[in-house]
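Excluded from the complex is one protein chain; the other protein chains are retained at their positions.
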């Protein structure tokens, strides 16, 4: 019954102070919209970068002279690292495979038949679980005697430069993105708190009168908190609808028709449903906390 | 004298309504801070992508059998396109150069001495002014009889896939960035207008009294506009200071120590001075317009 | 005059309210909501009370007096003499700078902040500037004073129209405060102070915006309320009313108590 009263009070207040309610709703809406744009974008970029990272293979060249036992030992070492979780997958490329791959890159492959022997070594193509640990894998495998140290990278080539560069980009995007999202999140909370503060400030006389008539602090506070929750949820919900429309009208067609690099990798991002729920709950929570917290100032004395 | 009065009124009002002024300043501050983070980030990423784009060269393979006159004609064609602005620069890679480049990629280059002749063609390495116009350049040059059509891309190879992929990324970043900045800009203006609206709403009774005492609309409006400008400029200035501290403490050390790919390309972004001026002017302008515009509602009747 | 008032009040109170109230006595209903329990029969005790605003301004200057439960007291004095200050101390809108204020047996200086709402529920207060809630209708304004006490919706729906009828506002119950004339707003404030049947009723200039006839009606209402045992403290400038009623008069001047007489007039010497 009391809850019913507080709820009716909140609704009444929203109606009576349309300007204020609209302002609060718009603020939540904008804040949530920005977060709703950035969070999935960030996760998408993040996932794309991770996919690219996972394509950085390590080439372990096997010396022609290495006996079969040494090659088997090397493979066992790789399998051991795989079971440790350092390596995701690997494949063996024989000398013939290597030559065939090389041939495919030449204009007139027939000339290679003139070579006295196959100049290319066999190799293991190792896909690390985490490209940042390339160095660790390389160090571990370097003990093997099967390695052809005349090849680039002393026989273990893992495109250090490319890896580093990509990792730097990935790290940059990861940190910068997190920092930006954190900034936006803090900004959103500040902005919403700000608006609610102003809206309660505009009604400070009303609060004063309520107190003079014998209302307890919580009696005054509950309707404001409920009002905050309603404004927060409504603002967030409007944002979610706009985001959904944007998704349907802009993002989805773009994804399905695009042949570009960014989309065809089927990088994943957060599901819309999850996002919507998170945003709406966050909107309501921020509204509630903002109201309840701000009111403390006006409930002194 | 009048201006002096309005200015004093504005200052008085800021002091008398600290809560409101702080709210307005905080809103501008946050909005400007976000813009101040995103605009240079966007320009930086944009410039990095552009640098990458400019590295996409077109290979025009010259047939071994082509007479010197045809090769000269092809070169003339390229020079003509360059003077049209389609091509930025080009270089000629002779058969020997090509073989040397190929040798550098082999483990045991000595085996190439066993080849009866050089299997690699000579080529022009053409750097287009705009990679998106690769196709146009290729079509123009394809008329030449000097071209070795047995080579990849019928003798003109311009890494269509890579180009497309990179262009897609570039476009994506360009458009997505612009859209995000536009969203943030609109959001900033809405938020600031919102706050100012609320702040004037909180003082609507005061405005009403002023009107009843015989104040003209502009007499009421000027102090509010000046107040808006002051809050806008102060908010923006605080943001600029925070941004500057962030630049000094975080961005600059990162840039100077990083060996990563993103920074060593010396991609450029907007100068801090320019950015500061733009942000502060924008803050003041939005504050002024926000106040002036919102007041119209309360100056009716 | 007092007989007049009684007669008219009795004719007015043809409203069925008293009949409905059977079963619970007025006393018990008040106790349920109020923390006022004057032990020794004094509703209000001021003991050496001084109220200073800032450094220089003295609102009340060393006032000592006591008001018994059930008394009717006029508080008079020129503009700025401290009448409203006196009243604001009674509802603990602010604290005395010096001295003790005891209301209903409670020392307000020692009362914790969380108790204040309960104190105020036991006191009905008509404010000089009305203090109505701007966004609410007249009905809602009056009902609010009952809502805060947790009164049942049914009970609220009965009491509010009753008191609005008594103050002549029945046909305006759906209006907002700023859609009323000054005198009508004042009557809403009076209705809100009455609706709770408080043990102590304080009215700061309740007839300032009312014409003589309406003023007399309000006085009659106050008088009847007083007769049911409620203590009434009324600040006023209305010489005619004070002179006619011949009740206790407390006169302030410059924050000082200059006169405290039973059955007195507005001024000592009639002009």
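Think of it as A, B and C in the order they're written, each chain with its own count starting at 1.
By definition in this document, a residue touches a chain if its C-beta (ideal position, glycine included) is under 8 Å from a C-beta of that chain, and two chains touch if they have at least 3 such contacts.
Predicted model only: the values in this text are computed from it and were never measured.
S.K.: List the shown chains that the missing chain touches in the full complex.
M.R.: Visible chains that the missing one touches: B, C.
S.K.: Looking beyond the chains shown, say which of C:40, C:95 or C:211 touches the absent one.
M.R.: C:211
S.K.: Tell me which residue among C:181, C:228 or C:268 touches the hidden chain in the full complex.
M.R.: Of these options, the touching residue for the absent chain is C:181.
S.K.: Using the definition of touch stated at the top, determine which of C:42, C:84, C:149 or C:226 touches the missing chain.
M.R.: Within the whole complex, the residue contacting the unshown chain is C:84.
S.K.: Counting contacts across the full complex, list the positions on chain B that touch the omitted chain.
M.R.: 1-2, 5, 12-13, 16-17, 205-206, 208-217, 219, 301
S.K.: Just checking the interface: what residues of chain C touch the absent partner chain?
M.R.: 53, 57, 76-80, 83-84, 128-129, 179-184, 186-187, 204-205, 208-215, 237, 239-240, 266
What we mean here is this: only the chains that are shown with their structure count from here on.
S.K.: How is the touch graph of the chains shaped: line, ring, star, complete or other?
M.R.: Shape of the chain contacts: a line, open at both ends.
S.K.: Using only alpha carbons, which chain's centroid is the nearest to the whole structure's centroid?
M.R.: A
S.K.: Can you check how far apart chain B and chain C are, centre to centre, with Cα atoms defining each centre and the answer in Å?
M.R.: Measuring from centre to centre gives 69 Å for this pair.
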